[in-house]
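A protein chain is absent from this complex, but the other protein chains hold their places.
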Amino acid sequence: MTDVDDLGFAAVDIDRERRQGLPEVVYGPGKTPSQIASIVRSLLSHCTGPVMVSRISREGAAEVTSGVRDGHYDQEARMITWRPADRFQFQIAIVTAGTADGPTAAEATRTALSLGMGVTQYRDVGVAGLHRLLSRTDEISQADAVIVIAGMEGALASVVGGLIAAPLIAVPTSTGYGAALEGVTALLAMLTSCAAGITVVNIDNGLGAALAAYRLARSMARREQP
Amino acid sequence: MTDVDDLGFAAVDIDRERRQGLPEVVYGPGKTPSQIASIVRSLLSHCTGPVMVSRISREGAAEVTSGVRDGHYDQEARMITWRPADRFQFQIAIVTAGTADGPTAAEATRTALSLGMGVTQYRDVGVAGLHRLLSRTDEISQADAVIVIAGMEGALASVVGGLIAAPLIAVPTSTGYGAALEGVTALLAMLTSCAAGITVVNIDNGLGAALAAYRLARSMARREQP
Amino acid sequence: MTDVDDLGFAAVDIDRERRQGLPEVVYGPGKTPSQIASIVRSLLSHCTGPVMVSRISREGAAEVTSGVRDGHYDQEARMITWRPADRFQFQIAIVTAGTADGPTAAEATRTALSLGMGVTQYRDVGVAGLHRLLSRTDEISQADAVIVIAGMEGALASVVGGLIAAPLIAVPTSTGYGAALEGVTALLAMLTSCAAGITVVNIDNGLGAALAAYRLARSMARREQP
Amino acid sequence: MTDVDDLGFAAVDIDRERRQGLPEVVYGPGKTPSQIASIVRSLLSHCTGPVMVSRISREGAAEVTSGVRDGHYDQEARMITWRPADRFQFQIAIVTAGTADGPTAAEATRTALSLGMGVTQYRDVGVAGLHRLLSRTDEISQADAVIVIAGMEGALASVVGGLIAAPLIAVPTSTGYGAALEGVTALLAMLTSCAAGITVVNIDNGLGAALAAYRLARSMARREQP
Amino acid sequence: MTDVDDLGFAAVDIDRERRQGLPEVVYGPGKTPSQIASIVRSLLSHCTGPVMVSRISREGAAEVTSGVRDGHYDQEARMITWRPADRFQFQIAIVTAGTADGPTAAEATRTALSLGMGVTQYRDVGVAGLHRLLSRTDEISQADAVIVIAGMEGALASVVGGLIAAPLIAVPTSTGYGAALEGVTALLAMLTSCAAGITVVNIDNGLGAALAAYRLARSMARREQP
Amino acid sequence: MTDVDDLGFAAVDIDRERRQGLPEVVYGPGKTPSQIASIVRSLLSHCTGPVMVSRISREGAAEVTSGVRDGHYDQEARMITWRPADRFQFQIAIVTAGTADGPTAAEATRTALSLGMGVTQYRDVGVAGLHRLLSRTDEISQADAVIVIAGMEGALASVVGGLIAAPLIAVPTSTGYGAALEGVTALLAMLTSCAAGITVVNIDNGLGAALAAYRLARSMARREQP
Amino acid sequence: MTDVDDLGFAAVDIDRERRQGLPEVVYGPGKTPSQIASIVRSLLSHCTGPVMVSRISREGAAEVTSGVRDGHYDQEARMITWRPADRFQFQIAIVTAGTADGPTAAEATRTALSLGMGVTQYRDVGVAGLHRLLSRTDEISQADAVIVIAGMEGALASVVGGLIAAPLIAVPTSTGYGAALEGVTALLAMLTSCAAGITVVNIDNGLGAALAAYRLARSMARREQP
Partner (left out) sequence: MTDVDDLGFAAVDIDRERRQGLPEVVYGPGKTPSQIASIVRSLLSHCTGPVMVSRISREGAAEVTSGVRDGHYDQEARMITWRPADRFQFQIAIVTAGTADGPTAAEATRTALSLGMGVTQYRDVGVAGLHRLLSRTDEISQADAVIVIAGMEGALASVVGGLIAAPLIAVPTSTGYGAALEGVTALLAMLTSCAAGITVVNIDNGLGAALAAYRLARSMARREQP
């Protein structure tokens, strides 16, 4: 089995980059810093693209990056990245309902930038003050893809979806309390949006939204190649 | 016990009108047409205000009204009303997201009209086509109270709540499928709205929303009396 | 976009006061004290009415108020307020089932007072000892609006709703254990109340209940102006 | 195995009466009329006490009673009973919130009567019109046990529980719609009642409530025997 | 209002003892030790029976009992009791599935003893080793009432319910993990027991089970008085 | 792709028998009788073992078997089978709580017999009458595997699991009402059983339980071959 | 308001095509055939692109198309379409787990074709027979976008997501029973897929998946225009 690097505690998929052209992102929770460092080393040596670790605390990140050089830690995003890709022509608009949705927006942004896509952020434009969004609609509609991030009732996804034609990936967040059910309400609301053609990822999953955009970017790029 | 009319199968609260100034509305399901007719007769004879029966089929209504005269059946609302109140100065805007929310809007409208309040309806102005709502905002904001009725993700309540200062009663409906969970998603979304000071009633409960507006109208009227 | 103050991490809605006549309340969770201080400063300078921060700890509040003067911290309510409004003629009765519902009652009270409304509290009058409530009913029924706060099974809302005709806003709380499901049971119970015309807000949302009352007070005031 | 009558499709527990002094009640759903008839015949011949079939339609009952004589069908309760027990000294108060809870009350009543207990019914005394209940409290408190039956938010159980000291068995019903969740809301509310020492049975389970009262009656009777 | 002692933060129901003959138990969570001490003092001076505080930590209890003498703290039960009642003739069997259900059993036991009832405990007799229960069945069946306490799947309630005729109060506990859903699975299972006439209280509610037994004991005592 | 028979609407897996030695069972719902007939014909011609269709009505079965000969319809099990396997040495005990669990037991039985395993059924031995089970325990413990089928609270699985050492597959059924939640309660209860080493399949999935037993039988058989 | 055609019961959004370039699809449930016909006529006259009605029965469709000519009814998809768009260069692979997922696949296919996209279907390639999928992987990976449709546990989305780099839209279906919870299980499973960058739409929402692909196709097309 030459396309796996078996570390005992992990069978690193060093073939994904070749097979799919997608990066293997290391999900931090449930792994020790030294396990993470070993996996990252394996990916850095067997692959050629960007390497990322998600959902890692400042302390864990310090331990990992002391063992594997040249990693960059983004605290708001809670991610470490190595070897970011060259910038190519694909622009994402990341639209956020409130300040508390910031960490998810940061995770999506950091992932997108590491993969070579461009990002413009539109933060705190929730529907309670609709003019904040309406004044930006034309600008947002220029993007190749739009990521909408919102907690509570998640209505922002429906409103943006009714205004803009670009591919729209909605990310519910766990912002809110009581009937917000830790993000489940926003998730259900986005899935039942009255705006057509919206897609949804897991609660707080900024990373997944950026990767979904990357699949799209790659599909476009393939067509554009002569 | 002189403030109850005991029919055996029902102890009719003939005192509510005097005690609260609120009508006793007969909830149809689980009662036979003849039971309903008896209760209505009791209310018509012991009280002086409007009498209403909710959630009753065309067939059931025909049976009831053949036995108790002068009832008016509103098919879309599935209600029968007797002795509607005189019109007084209180205007409700009823704002509906889609065509399928019509029966709930009809129930709220019929209840409000029977109690003497005025109603203007704004149907099918859901957020997927936001311009439909925005062009009506100034008009809607003239109302004394606003009832917003929406199924699916219920985002209309948040958008109206962010545009208009009037008292806002949100009614989730069971419109939708799958993750709409028969109205639970719209209910949860309205309860966690990012717009401030919105209140919510049960799924498909147009009647309750109109009665909540009536409590408000009466509270205003009391203040305005010299 | 002149009606937004863009702070980077937040796009402050400095237009709400003009647009809706409603205050922009700063929701504390997910924001750092220095972010909160910046938002408050922006609101104090661009608007003229009261400014409030909700759900903030004593420590966070100390940090915010050391940077923005004249803020008043109410510990039971976990709120800071600046520039409270002048008292006007509108009286709210806040009725609470048990001692553990105190913080939600305090949040509703502090919000109402900051907006210029009057409040009378009736604490610990849950239905297990009904005489505590019945002896106060006449007094409560004088209020322009009633806020009923209860956890566990939330039955107090139904009982008050059957006794009093004023507009009634029910607030479920997360008081209780096991089948109380952190407030979900009280929420569902209030939504399905057998008393007519009751409206409901999110679990523990004393702030929202007071703002709903404020919408009502403003709607009344508008009518009363010559 | 002499204490079982094996019919192939059923192993009839003909020993329960001797072992526990409790009747073996035949639960109708999922059995054909002829299966039910066979089981009833077995119980009638091997036991000496009352025999009951629950949740059976008028049609099914006709078929069963044509094959096994002397059965009495109570349509509201949907039960057939044979060989009712002699009346003994134990009085149950059955208190019902609304007309739609009637079938559950009928099931509890028929079961109790068949077992020899006395029943007084207080129907349609829900908390929305509290005076209906308060005027009966002294009378209800004379009972040896109280069964409270309510749907929607089930608040009646808490109110009765705070007024009366007798053993209280609460039965939630599936009356209501939307957030009533087919009886789950009333069930949860009764389980989290602020009134102390209330016990609860399954949704619509009038039979179970009456059997719980019978356990109690028998325990009392045993003590009273010289 | 002479039957309430109004402490500001609490309206102590000093009438329950006279009205219902049931004690007013102070629920600890959400109250400070000094609030609890005030309430207890009020109850000790206005009433004559036992006074209890539930769900209080060792530290909180130390603070309360230093201010209000003669309180006894039971650590496993997390209760303080003052002025326990004289022992009268009523015996409860408390049957527990596993060692982890101990605190709930202790709460039920302490409550029962404080109210003057006798208790025999049968701990750790869960259905996985059925012989532990079967050898005790005859003894358990002598009790006036049985309280069955179990977490996980709660099957013990059904098995005891099929063996013994005494009144049976089932208490689900939050013991278990994963699909045990913090006691909800045991709760649902007990409510749908195939054994007839079982009643259920809230998760971990040993106190409520003992109070339910006390209602029963009082009802028996009333009958037995000449 | 030679190991698939592509019928357009279905890609029949004619390789499973060779690949896994397990039969390809045709799940009836969502397929027309003529689609089912085509799939069955394909399996009969490309494979050599038994062919089964599950969850098919009497009418649907009549249509299928008129087109594909030699099928046997078992009405209680709602299955059609062709070419049943020769009987081999493996005995399953199928233990059922109540009469209403019969169809699931029939599905498990029919599947097992068609695959060549032996079955002994123990019907209606639920825990409410424990002696019915205890008198059969020795006999049941002779089986190579035990399938326990129960609805409501599903306690039978725990009791059998504590008495018998054989592999135990528990099948929750949708028998019951209210808090039984259409089988979810029994499912959760079986998953959290206090008896060790019990495994569970989906609600009403008698077929799956029999196939799980068949995997086991084949694993044994493989070891026993010289 | 010139961009809305107000029919009274509906405010037809005749501006969406111009505003977003997306079609306004008429959702059938909750509308009468004559209401649908009116809306379709409005769209046909005010817009220039394709017009579609979803989730309509054969009978309803007959009534609509008798009034509005040139509509084409696709029975498996339950859709009517008028004026399908010209074919353009964008290819979707629609991959389906089982035969019962057919109607959802048909809805996605019909929508895509009506909008001018190409579709290749891969039906009945669920993971239980993995070779059916693996032999098609290379072919599927040529598509510009992939729609994966599966019920039950929805594992097909994860497997395809790990093999193919194209944009992947997962559609859970309500296929299955018991713990499948009418599609909720597949929905949750797809949202938590271990394969990166997958997006999800509502249960049985083939239409939404096709529209999401269309947003993507249009975004590509815009870039490709000189």
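For clarity, chains are labelled A, B, C, D, E, F and G in written order, and residue numbers in each chain start from 1.
Criterion: contacts are C-beta pairs under 8 Å (C-beta built on N, C-alpha and C of every residue); 3 or more make two chains touch, one makes a residue touch a chain.
Quick caveat, the model's predicted, so the values are computed rather than measured.
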Option touching the unshown chain, where E:12, E:68, E:108 or E:125 are the choices: E:125
Touch criterion as defined above, residue of G:71, G:102 or G:154 at the omitted chain: G:154
Where the unshown chain meets chain E, residue by residue: 98-102, 123-125, 128-129, 131-132, 135-136, 175, 177-180
Contacts of chain G with the absent chain, listed as residue ranges: 97-98, 126-130, 152-155, 158-159, 161-163, 176, 178-181, 184-186, 188-196
Missing-partner contacts on chain F, residue numbers: 19-22, 25, 144-145, 162-169, 187, 191-192, 196-202, 207-208, 211-216, 218-220, 223-224
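Note that in this section only the chains that are shown with their structure count from here on.
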Option in E-F, B-G or F-G whose residue-number contact pairs overlap A-B by over half: E-F
Gap in Å, rounded to a whole number, between the CA centres of chain D and chain A: 57
Distance from chain E to chain B - Cα centre to Cα centre, in angstrom: 44
Shared-contact residues (touching 2 or more other chains) in chain E: 19, 162-163, 184, 187, 191-192, 196, 202
